[in-house]
Every structure is written in C-alpha cells, then in structure tokens.
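Heads up, one of the protein chains got dropped from this complex, but the rest are sitting where they should.
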Amino acid sequence: MQNLRDSGSLGAYFRRARRYPGAFFGIVLLTAILILALAGPGLYPYNPWDYVGKPLEPPSLAHPLGTNDVGQDLLSELIYGTRTSVGIGLAVGLLGVLLSLSLSLTCVLRGGLWDFAVMRLVDSWLTIPPLLLVLLIVAFVPPRVPVLILALTLFSWAGSTRILRSQGLEIKQELYIEAALALGASAPYLARRHFLPGLYPLIILNFLIQTRRAILLESSLAFLGLADPRHKSWGMMMQYGMKFMALGHYWLWWLLPPALALGLTLVSLALIGFGLESRFEPTLRS
Amino acid sequence: MSRVLGYLFVLIFILSLNFALPRFLPGDPLTALVGEQDLIISPEFRQELKQRYGLDQPLAHQFGQYLVRLLSCDLGYSFYHQAPVSAVIGPPLRWTALLCGASFLVSTILGIWLGVELAVRRSRPWTAAVVGVCLVLASLPGFLLGMALLLGFSLKLGWFPFFGALDLVPQVSGSATWGSGILRHLALPALTLVLAELPGVALLVRGSLLKVLQAPFVLAARALGLTETRIKYRYQARNALLPLITRLGLRFGLLWAGAVPVEVVFAYPGAGQLLFQALLKRDYPLIQGLLLVGILAVLAGNALAEWGYRLADPRVRSRTWY
Partner (left out) sequence: MKNNKKVVWLALLVVILAGIGFFSAGGGTASQPYLIGDPQGDWGFPSPLAHNPRGPGYLRVSFLFDTLIWKDDKGFVPALARTWEYQDSPPTYVFHLNPQALWHDGQPVTSEDVAFTVAYLKKHPHPWVDTRPVEKVEAPEPHTVRLILSRPYAPFLEEIAGTMFILPRHVWEQVQEPSRFQEPRAAIGSGPYTLVEYRREHGLYRFAAFEKYYQGKPVVPEIGFVQVGNELVALKGKAVQAASVPPEAIQELRTQGFTVLSQPHFWCLKLLFNHRRFPQREAAFRQALAHALNLPDLVSQALRGHGLPASPGLLPPDSSWYQASQTLYGYNPAAAARLLASLGYRRTAGGWEREGQVLELELLTAPAYARVGEYLEKSFREIGLAVRLRQMDHVVLDQRVKSQQFDLALSGHGGLGADPKMINDVSLGPLAAEFLGGYQPSPQLTQLLADQLHTLDQNQRRKFVAQIQELLARELPALPLYYPTWYLGHDGRLPWFFTKGGIAKGIPTYFNKMALLPQTLPVSSP
C-alpha cells in the first residue's frame, strides 16, 4: 500500500474520483441517503406515528408513497427508518473501528503475551456466526437500540483487529520507527504520529465494511421481527409489507421503497469500499 | 494446540451464553422452560419442573446439570410442541441441510468458475460489467433477493410454489414426481442463496487469482507449452483457491445464517422457519436448542475447513501438525 499521503487539493480529488466511477457514484448515493436521514424528518411534514390518512391509500400528491394499514404515511416511515437503520449501522461501525484500532495498536506496540492472547481470541471469535448469536442474545434481552448496537458491535471488531494488526506490523518494520524508538519515542506518540497516518485507509475501509455489515444484520433482524418497536426500521416496514404482498399493487410502494433504500445504501458502501480497495491495491483494477 | 484451545474456548463461551441468557428474562424463571404454555401447568407440575431442572439449586450446580444433559443430547422439552426439542428440530434440520448443502455446492462451483473467468479475461469489455453486478449482488441481503424472486416467479408467473418443501398433492404417484416436487420447492430458495453467495465467491477467487496470474511458475508453464485451460485450472486456480478454502468454513456459516430469512420468505419448513416461529411464540427451549445446534454446526464446519486447508496447502503441511 503506497501513495498513502498524496496531496489533496479539491481539484486533484475530483480528478482522482473520475478514475473510479464506481466509488464516485457510491459516494454520491451515500451522501444523498445521509441527507435524507438527517434532514428528512425536519423537511417532510408528516410524522410516521400520526394517523394522517385513510388506511391503505395508494400514492397521491399528499402521500407520495401512500399510507399503511392504519393510515400512517409510508414515506415518513421510510425517512425515519433511514435514520434508524443507517444510524445503528454507523454507530456500530464507529464503535467497532475504535475498539479494533485500540486493540490492534496495543498488540503491535506491546506484543508478547497480550498480542498472543488477543490474536487467539480473535481467531476463535471469527468462527462464530454473527447472525445466529445476535439472534440468541436478542431473543432473550429485549431489542432496544443500545442493546442492538452493543450486540452488533460484539461481532464486528474481530475481523478489523486482525487486518489492522497485520498492517501495523508491516509499518513497525519501517526504519523510521526504529529511529523514533532510538530517539526515545513513547508508545502513544508512535501510535499518533506514525501508525495512525499509515493506517488511515485501512481504518476507513474497515469502517465502511463494518457499517455495511451492521446495516445488513440490523435489517435482517428487523425483518425477523426483532427490532426496537419504538423506532421505525426498513426491515420492519418490509415485514409488514409482505403481509399485503398479494393484494393488488401495494408491494410497489410498501415493499419496494425500503428494499431499494436498503439495497442502495449497501451497494453505495460496497462501491466506495471497492473503489478504495482498488486504489490501494492496483492489481485488483480491471 | 492453540487452535484446539481456541475452539474449546469458543465452545465454552457459547454454552455459557446459552445457559445464562434465559436467566435474563423478566419474571418467572419457569417461563424460559415453559414458554407461554402455562395454561396447562398446574402448581404441582410447576413444582415438579422446578425440581427437575433444579431451579432452586446454586448456579454452578445448574450449569453442571445443563452440560450433562447436553452430552446426552437432551436439548430440553418444548411445551408448545409437546415433544423434546431434539425431536422437533430433526425434520426441519434435514430440509435446511438440503437447502444449504445444495446452494453451497452450486455457489462454490459456479463461483470458482466465474471468478477464474473474470480474472483471466479481465481485459474483455463485459468483465467490468459482470464484476459490477457481482458487487451489487454481494452487498444485498438474501431476503431482498428472495422477495423479488417470490414476487416475480411465484406470484406473477406462477412457475414455482409459494410454500413448503414438497408437493403435498402428489400429481401422479411415484418417486420420480416426489423427487421433482422437492426440486420445484427447492428451486427458488436455493436460487436465492446461490445468488447471494456466488458473487462473493467469484470476487474472492478473482482477487486472489489476479495476484497469482503473473507469477513465475505460470510463465514457466506457458513456456513448457501447456494449454491455457490446464494452466488456468491446475496451476493458477489451485493457488488462488487456498484463500477460498480458508474462508469456506466462514462462508458456510454465513450461508447457514442467511438461510433463516430466506426460509421465512418462502415458508420453507427448515430450521430457519422453525426458529422464526419459535421466536414469535417465545418457545424458549426450542429457540435455545435451535441456535445451539446451528452455532455448533458452523463451528464444526469451520474446524473442518481449517483442517482441510492445512491438508491442502503443502507449505503448511510440512510444519508441525497443529
């Protein structure tokens, strides 16, 4: 992984972006979704908890996605659901990355028994299927948002830790690290000034991967009925929508929009990740 | 040695979690054993249950009892089904094994083939498009694909059935139609899982193959005049396959877990559908039993895959056996 600290003027940035159309598209898409999540509830007049129309109305000017089986506006459900699903995903991604970063750095810098123990833990931890174990937890502990975030983070730190650690070890081999150590640099200093910059791309990449996996897991859980009932979620929307799947064209505005929203979010994250990967691993470019 | 210890650690962790979680349930600890069937539980029976499961004993004792019961394959008793959990799990597990096994096989074989093609023909125009499609499919959750297939092929076109795993109405008696009935019911769920898994495998193979393509031994093989196919499969692919094999165990685990929402979408009577129903009815003994079996199956698969990797990679084989 070379060329990690290219100079970044905005023009140069955009020029580079054009070379990776997939990633660029992904970023645009993701930004749109984030805007929807953040600004949507403020801009759109309806609240998904209010009864604003007759039940099961088809789309109209007042309700672009129609209403659900009790008269709540579906577009507002979609918008608030975006906030929930993406929010949980981002939180899990952030927590996971923080956790794996600190663990991997301590492994690299401390080494020895700590490194050995953590890596053995990581190896074992990776063998556990995430969905099944989160299902087990959430079946018994009521699925509130904090519980979901914690449970999902529980299964996102292991993979990143291993990746960050191996990259960290490579950096450790660099001569300038030896030099810094010789000059008496402390571990936190090393971490901040030397390791972090070198790990940035991997950190971002892993953040994206973990966020994507978390959003996917959360939607699957919600689809199975295990979501926080106080927050709207895409998966729940789809689960309700499936009940009316065979009835006329309801699936078009009830099932399709959250499916599209979920799909586009996941794809955009994947595209950005893929673009980043090809940027730093030229052999992958096709 | 460390590997074995690692697996042991995970096993103990999972068993402890499985044991401890029901205690988190609010209210009567008996709920975890009985679910919501206390309609038929008389006070005398409650007492009997308490004694049989030792609920007034210290935790350590209960844990010990729990382990002993597990060793004799006693996964508890489902009061909803009025049958031991192991009996309830049996038939659905076979269906899920069929579904996952078939999908795993097809997605692995086709995925390897596709990955090899994508890597070797990377300069062709259609490669980028296919890679893009793979990327999109790989990021989508299985149940989305499943719903789309159900809507399209079952509902609108009527080519495939909506639920079940076999034809309840044998059209003509005979084992051929029984088999074809199973295949018809299996087609869409299996297709969903294949579509969800195949792109990932293909991309993985492509990635690792691209690294290998210009390796010296390939040049040597070409110089010796071997055919392209031979080079492709016997030399390039084989080396690129090693990372795939390491991940095979993981992939199997993901497939197993991914089958849960897919079975729900297609009302396929496998372990995933059973789990969904058990969650709805809060049949805790069944939930616990199912999840334990599922997780253990994945762990076993991982262990097998790792062992297979060690066998397959001659570089590792020569090292110490663990």
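Chains: A and B, in written order; residue numbering restarts at 1 for each.
In the analysis below, contacts are C-beta pairs under 8 Å (C-beta built on N, C-alpha and C of every residue); 3 or more make two chains touch, one makes a residue touch a chain.
Only a predicted model underlies this, so the values are computations on that prediction, with no experimental measurement involved.
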Among A:Pro55, A:Pro146 or A:Pro188, residue touching the chain not depicted: A:Pro55
Options B:Pro58, B:Pro125 or B:Gly158, residue touching the unrepresented chain: B:Gly158
Touch residues of chain A, complete complex, unshown partner: 49, 51, 55-56, 69-71, 142, 229-230, 242-248
Contacts of chain B with the absent chain, listed as residue ranges: 26-28, 31, 35-37, 39-40, 80-83, 88, 91-92, 95, 154-155, 158, 161-165, 167-173, 176-177, 180-181, 183-184, 229, 264-267, 269-270, 273-274, 277, 281-282
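The rule is short, and it goes like this: only the chains that are shown with their structure count from here on.
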Touching residues on chain B, where the partner in the complex is chain A: 2-3, 5-7, 9-10, 14, 17-18, 21-22, 24-25, 32, 118, 122, 127-128, 131-132, 135-136, 138-141, 143-144, 147-148, 150-151, 155, 207, 210-211, 249-250, 253-254, 256-258, 260-261, 264-265, 275-276, 279-280, 284, 287-288, 291, 294-295, 298-299, 302-303
Chain B partner contacts - residues on chain A that touch it in the complex: 22, 120-121, 123-133, 135-137, 139-141, 212, 216, 219-220, 223-226, 238, 242, 245-246, 251, 255, 259, 262-263, 266-267, 269-271, 274, 283-284, 286
